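What you see is the complex with one protein chain gone and the rest in place.
To keep things simple, chains are lettered A and B as they appear, and every chain counts its residues starting from 1.
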Amino acid sequence: MAEVRTYRRPMPADWWTRNPSYVVYMLREASAVFFFLYALVLLWGLNALSQGEAAFDGWRALLATPAMIAFHAVAAAFALLHTVTWFMVLPKTAPTLRLGGRIVPVAAVVVVGVGASAAISAFIYAWVAGILPPGLAEAVRNLVPPGGAS
Amino acid sequence: MKLKRSQEPIFWLLFGGGGTLAALVGVVLIVITGILVPAGSLPPDTMSFAAMHAFAASLFGKAAIFLVITLLLWHGVHRMAATAHHIGLASAHTAQIVLRGFAALATAACAYLLVGL
């Protein structure tokens, strides 16, 4: 049989701008860039920490510049987008969740996941700010010597 | 059809671990270390040299710092490699080699720094 001649249309480089579903996808993926950069900021801080107090204070002074605070504000917004979208995708990696014979809607998973994230966040904030309830504070002190959190 | 086994699972597990960690603590960590502490909204010794040095000296502190930095990196490079391919910056393969190579180096550096503290 003769080979059928076909025309293959090239994929335009801006394909992801042509459909709202693709734009939302790319925004979700963009959160990864901010986590990557944030991890590098922390690694840089760790390096400063290992070099002594002067280097570490230099790193902290840099964090206090308006540009770095602005970066972290944008990063926090993308991290929030990541939290929500992560729990939207997570149930797709497991067999269909059923509770009492009924399919658990994705929205319920998102509410539980974001709720868990909020609870952990509240705990970490309270720990760092030194406002944990006495019982919890005692338990944390047994795990981590006094001095603060990362 | 020729089917060749993919080596992605190992990177995907790192991506997934980092993504879950990021979903649970990403926002709060960025807000604390990047906004509240630099803006002076938390007790002044929160991220002082002495406090952080003590934290990084504890076993829990080392583990927490290592997991946060490295898993966020591996999570980040996984999606960034796909995006680089999507917007035509590089082939999927090239993007993976460059970004994963970088993440591996950064992971080693992180471990080295933590062992020294």
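Please note the rule applied: a residue touches a chain if its C-beta (ideal position, glycine included) is under 8 Å from a C-beta of that chain, and two chains touch if they have at least 3 such contacts.
FYI, contacts and distances are computed from a predicted model.
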What does the UniProt entry say the missing chain is called, choosing from "Sigma-70 family RNA polymerase sigma factor", "Succinate dehydrogenase iron-sulfur subunit", "Lipoate--protein ligase" or "Oligopeptide transport system permease protein OppB"?
"Succinate dehydrogenase iron-sulfur subunit"
Consider the whole complex, including the chain that is not shown, and state which of A:V4, A:A67 or A:L99 touches that chain.
A:V4
For subunit A, which residues reach the chain that was dropped from this view?
4-9, 11, 15-16, 18-19, 21-22, 25, 29, 89, 92-96
Even though one chain is not shown, subunit B touches it at residues 1, 3-6, 8-10, 12-13, 79, 82, 85-86, 92
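To be clear about the criterion, only the chains that are shown with their structure count from here on.
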Taking the mean of the C-alpha atoms as each chain's centre, how many Å separate subunit A from subunit B?
10
The residues of subunit B that touch subunit A in their complex are 16, 18-20, 22-35, 37-39, 42-43, 45-56, 58, 60-61, 64-65, 68-70, 72-73, 75-80, 82-83, 86-88, 106, 109-110, 113-114, 116-117
Mind pulling up the subunit A residues that touch subunit B in the complex?
13, 16, 26, 29-33, 35-43, 45-47, 49-50, 53, 56-57, 60, 63-64, 68-69, 71-73, 75-76, 79-80, 82-83, 86-87, 90, 93, 113, 116-117, 120-121, 124-125, 128-130, 143-150
